[in-house]
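This report refers to the structure that appears directly beneath it.
Yeah, one chain of the complex is gone here, protein chain that is, but the others are all in their spots.
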Amino acid sequence: MARLLFFGKLADAAGARQRDLPLGDAQTVGDLVSALGKQEAALGAALQEKSVRVIVNEKMAARDSAISDGDEIAFLPPVSGG
Amino acid sequence: MARLLFFGKLADAAGARQRDLPLGDAQTVGDLVSALGKQEAALGAALQEKSVRVIVNEKMAARDSAISDGDEIAFLPPVSGG
Amino acid sequence: MIRVSTDPFDPGAELSAFEKSANGAGAVVSFLGKVRGRAGEGDVKALYLEHYPGVTERSIAEIERQARKRWAIDDTLIIHRVGELKPDEPIVMVCVASAHRREAFEAADFLMDYLKTEAMFWKKEIREDGASWIEPREADYRDAARWKRDETE
Partner (left out) sequence: MIRVSTDPFDPGAELSAFEKSANGAGAVVSFLGKVRGRAGEGDVKALYLEHYPGVTERSIAEIERQARKRWAIDDTLIIHRVGELKPDEPIVMVCVASAHRREAFEAADFLMDYLKTEAMFWKKEIREDGASWIEPREADYRDAARWKRDETE
């Protein structure tokens, strides 16, 4: 089980700001996004956008970063502060 | 009689911030500075510096600007605000 | 100091405390951003700001570290509101104290450009006719890019 966090417009796409999910066969961030896309095409497409950054356990990660049970995996759309 | 105003270091050179003075033969700012310089060489030299600006009756003036009785003639060294 | 909070803040009181604690600095530049009541698409009823607690604060600390590397800064203050904000409410404030005004101006300018494009906030605009998530404008990216250009010159 991993904890997924969705920020900004990605929370709208996911229908929640947070989701606890069994990782199944997914070994990387990319695997996880693909698996999600199979169930929810719109969410998968939103997460696949190049502008979306991924943070695993509060550290910047890439699509091929390894993930495992207990991880906190955050998906970040382009920021807009100030 | 004209009123002369000296600002900043020029007041030190003149020994006063203000001086009321008969204009005598002086018809321009330049004449007045020359006449002052004959009595007070240091003051004359200070007023003659190119960086010194002259304001007559609150309007920017030049060395060849005409002056007459009742004028307020101000001598301004380089400014330093802020 | 970096403060991310749902609590409103008072810009005058913040500047007052900052400039007093920065005695000796000579130059203090502040930037204050307030919620605008009008956007391109109509009247704004509110903004809603989200952040990633912990990670957001560290992203700001990293921006502040970069500023301190580039300019001789005595002190900084960075405040950012999150949650729901109404028009005219202060949303962000940056103060920089330095010995010289040029350094203070540039560092504050830099901090704001980077807060707009790098700090981890997400902003939703709530209008009469609906709501939408805001992304940096082209001009914001251009502003931030000025500092990168400088680095390579």
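Labels for the chains are A, B and C, by order of writing; each one numbers its residues from 1.
We adopt the following convention: a residue touches a chain if its C-beta (ideal position, glycine included) is under 8 Å from a C-beta of that chain, and two chains touch if they have at least 3 such contacts.
Please read all numbers here as calculations on a predicted model, not as lab measurements.
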Chains in view touching the one left out: B, C
Touching residues on chain C - with respect to the absent chain: 10-17, 19, 23-38, 87-88, 90, 99, 101-102, 104-105, 108-109, 112, 139, 143
Missing-chain contacts mapped onto chain B: 5, 7-9, 11-12, 55, 58, 74, 76-82
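Basically, only the chains that are shown with their structure count from here on.
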CA centroid of chain A to CA centroid of chain C, Å: 27
Distance from the mean Cα position of chain B to that of chain A, given in whole angstrom: 76
Interchain centroid distance [CA atoms averaged], chain B/chain C, Å: 50
